[in-house]
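Here the complex is missing a single protein chain, while all its other protein chains stay put.
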Amino acid sequence: MVKISAIRWLALGAVLALGAPAVHAQQAPIKIGELNSYARQAAFTVPYRNGWQLALDEINAKGGVLGRKIEIVSREDGATTGDATRVADELVTREGAILLFGSFLSNVGVAMADYANQKKIVYIAAEPLTDAITMAQGNRYTFRIRPNNTMQVGMLVDQAKASGAKRWAIVAPNYEYGQSAAQAFKRLIQERVPGAQIVVEQYPALGKIEAGATVSAIEQAKPDGIFNVLFGPDLTQFVREGNTRGLFEGATVLSLLTGEPEWLLPLKDEVPEGWTVTGYPWDQITEPKHKAFVDAYRAKYNDTPRLGSLLGYMVVYMIRDAVERAGSTDTEAIIKALEDAKFDTVIGPVTMRGIDNQSSMGAWVGKLVLKGAAGGMADWAYKDGTSFMPTEAEVKAVRKD
Amino acid sequence: MLALDPSFLAVQALSGLSSASSLFIAACGLTIVFGVTRIVNFAHGSLYMIGAYTAATLIPRLLDLSFGPMTFWAGILASALIVGLIGVIIEVLLLRRIYGAPELFQLLATFGVVLVVQDLVVQVFGPEDILGPRAPGLRAPVEILGRRFPSYELVLIAAGPVVLGLVWLLLRRTRFGVLVRAATQDRDMVASLGVNQAMLFTGTLFLGAFLAGLGGALQIPRVSAHTGMDLSIIAEAFVVTVVGGMGSVPGAFLAALIIGQLQAFGILIVPKSTLVVVFLLMAVVLAIRPYGFFGRAEVVGGSHAVGIASRKPLPGRFAMLLAVVAGLACLPLVADAYLLKVATEILIFALFAFSLQLLIGVGGVVSFGHAAFFGLGAYGAALAVKWFGLSMEAALPAGLALAALGAGLIGAFVVRLSGIYLAMMTLAAAQILFAVAFQWVEVTGGDNGIVGVWPAGWAGGPVPYYLLTAALTVVAVLLLRRIIDAPFGYALRAARDSEARAEAIGLTIRRHRWLAFMIAGAAAGLAGGLYAFSRGSVDPSLLGISTSVDALTMLLLGGIQTVMGPLAGAAVLHALRDWVMPLTSLWRLMLGLSIIAMVLIFPRGLVGTVRDWWEARE
Partner (left out) sequence: MTLLSVSGLQKSFGGVVAARDVEFTVARGEMLAVIGPNGAGKSTVFNMVGGQLRPDRGRVLLDGHDITHASPQKRFRRGVGRTFQVAQTFLSMSAAENIQMALISCRRQSGGLWSPARERHREKAVQLLARVGMAEAADVPCSALAYGDVKRVELAIALAGEPKLLLMDEPTAGMAPRERTELMDLTASIADTQGIGVLFTEHDMDVVFGHAARVLVLLRGRIIAAGAPDEIRRNEEVKRAYLGDEHALERPKGARPA
């Protein structure tokens, strides 16, 4: 554990002597470390921060957990693997965080999983989607809430069967998330749609797409189905260029995450109608618990929730539940409390599967439509993650623990 | 199969032309500004970004008032004008004060502006990408050989030559243009003509910024304004200017044309190495024509290099050294795990900065891509672990060797160059490596990097790894120190002080500099390897521009004219970063302002200032 030097003892002594009454009045809060790409991926992470802040305030208003308040120490992870592990180290060794959560980019998530394993600290990946985090690079310290690539792609591929498209194009950002999603798609489409083939693959660098060239390269292969993994500025450019050149006309388009408000809103009225997407139609979900969350969020931030908001909110509640059930802040106890645990969340029950630490949270699958001046989802359904998770055999085959 | 389809080739070529046009408009201002002021303005990319943000915010409001093509184009022009004014502000507040400063300071100061603008843009325009409106009247595509092609792209294709023509007219037909051309040819001549230089330079900056803003604003129908625009365009604009010949507008046009086509067709042949292709072009062109297509050799008036000078050895320096070593060795007794981690990183960066000092402070070789060697060391070590299963003990030397090798290769190219071309070429070399690390996913893991690079068991804990780092760093620094004082270090300084004199006494400057690159590269590589094991992972950002700038900032902060300055600079910068960064989301703004302040107010750095004060007292 942390070695405390003589000087620190002195300093500590001084602080205790001066502030003794205040310190004793209440137990020190439980510190939880959080890190994310607030600067580079603000579109997703800022609403996400709002989400966890909302949950945190609610929990602390009700007295916290184990009789202690929760404090979330949040840091910028720089959107790079190196910065993330460095910040993580600070959170653990200096701040004394009992567990870590957060990170946006999948590659950062993988690095964090590796870090968690090395330093034996629980890490809950909220957003990163790559399968690796719970599969090949998975370990007993790393947990994930969001449905991973295989699950979300699986939901989309089911929709693809009906369309009859056989000649598929893949366009994905060239980093962990994009590669992993493309891998999953290739595997699943060939398993589930007989005769399907991949006719062209384009992997523009993240944030650096040459949309014109990419679109015409895809066009050249004359696909009748397109699987898109782009998001953010890359997606916007791709959609514009594709719309102009008629790339999407007559083609079935499956697109990961595009229905999430964070990526849908910037498209404004240029939403590519008819795309089959995973997303988050927050305004159409009628469950009372979810409605309460939406109302609280809107009241507090005067803004509509994004998927990130929901996720941030859910993660903090799940952490609270886990710590409560563990009855302590000990890492092993928390792991025990997380594995195979059921959580009652604002979107319904979610289970954390023990063999790969992947939660059964699902996704909303539907079609993009234009509603007034902005896009939304129609014909959607919530697909619970359980039936899309990798099988036990698949998990056992790749995991090293 | 591809080659047989003419309509496809035509559309691809048109795409290339429109990128070329965009690139030319963005780069043209950069080259004009360089021609007159001799400053390579890093902030040009920031101006471009501001142009895009301004247009994407402004034009929708204007279109709400009155929808139509006129409004759209007026909005584009207005955005460019606003950016032009911002350029004037930058000139008056900053550039004006550094025209006479060494290149290194100019580059750093304008990079400081880049950092400031990055944070300001988020503050002013918000964190989300802003999608601009499409140009009214140009939404529908046109049919070309049976394929649809965006009509706005056609407008862009035309815009490049139009801007070229207007700039040509401006330069040929106006008094301002005559002066700009005269200044580009021969700065002293303009000074002797009794021209109001301040006005000329301000005017030039307005023109340059206007063009940058125009370039950015013209992009909004095809690209949403986002925060990464500045660095991605500046890297390409540098390539265009350097390949075309710095200061040459037609050269920039030609270079942009070539790069546009290279990108459009490169994506078909090597879809994953578009970034490499561009920088390779630059490397090839500079290898054949060291001053680009239409550039001329810089007439260097007087020595621009600043660096360390001989001083009497301090009395009691052995005692001081012992004290430092003892202090480092005893740190684990008083520091907690996190402090040790910070100390480990400080030591690593100190070595990194110190290795750069050998090139810049000693050799006067302004390397702007020192991250290349740091990154090579880190990647060398990580690849050795990942692909060959080597232990840390073997992986560290492997990283060092890879860095030395890379430095040998890069050095062989760049020692032929000097001044700003050398700085740009080293930057390009680092960018090539960055692109390789970024796009060669199978080997390097691309953006994911490589994880699981942890130290051997015995060095696993914070204390042993700190001690290992301290020992290696101290040994490496002492060795470098020895080299600086040895004839080799003196020969480097000789070549820095006066190339003509050095040659006239038989010193083979290029060979010495080449060796200096390898030594500095090896030392930076060692630092990189240590860094990889300290973090447990590597990623392409280790090779990025900001890593190079970090090293330069440490040098500047500590004092370029002092041998030990970089060590102090590394300590202060890293400690500050560690302390301040978690507290604020405006770290880049603060860092940028500090860099600018250092260049303007206290260019001697911490150690230099303290030393001068000490000597003045005696």
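Going in written order, the chains are labelled A and B, and every chain counts its residues from 1.
Methods note: a contact is a pair of C-beta atoms (placed from the backbone, for glycine too) under 8 Å apart; a residue touches a chain by one contact, two chains touch by 3 or more.
As the structure is a computational prediction, the values presented were derived from the model and not from experiment.
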>> What shown chains come into contact with the chain that's not displayed?
In response: B
> Just one of B:G377, B:G399, B:G419 or B:G489 touches the chain that is missing; which is it?
Replying inline: B:G489
> Out of B:R38, B:K386 or B:H512, which is the one that touches the chain we can't see?
Replying inline: B:H512
>> From the list B:I288, B:A500 or B:L583, pick the residue that touches the absent chain.
In response: B:A500
> Looking at B:G307, B:P332 or B:G445, which residue reaches the missing chain?
Replying inline: B:G307
>> Touching residues of chain B against the unshown chain: what are they?
In response: 301-303, 307-310, 482-483, 485-491, 493-494, 496-498, 500-508, 512, 515
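In this section, only the chains that are shown with their structure count from here on.
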> What residues on chain B touch chain A, complex-wise?
Replying inline: 2, 5, 8, 11-12, 15-16, 18-19, 122, 127-131, 134, 139, 141, 147-150, 153, 221-224, 226-228, 232, 263-264, 267-268, 271-272, 274-275, 333-338, 341, 345, 438-439, 441, 445-449, 451-452, 454, 462, 531, 535-539, 541-542, 578, 581-582, 585
>> Under the definition above, what is the set of chain A residues touching chain B in their complex?
In response: 2-8, 38-40, 42-43, 46, 75-76, 78, 80-83, 85-87, 89-90, 93-94, 105-107, 110-111, 114-115, 118, 137, 174-176, 179, 202-203, 205-208, 210-214, 216-217, 219-220, 232-233, 236-237, 240-241, 244-246, 265-268, 270
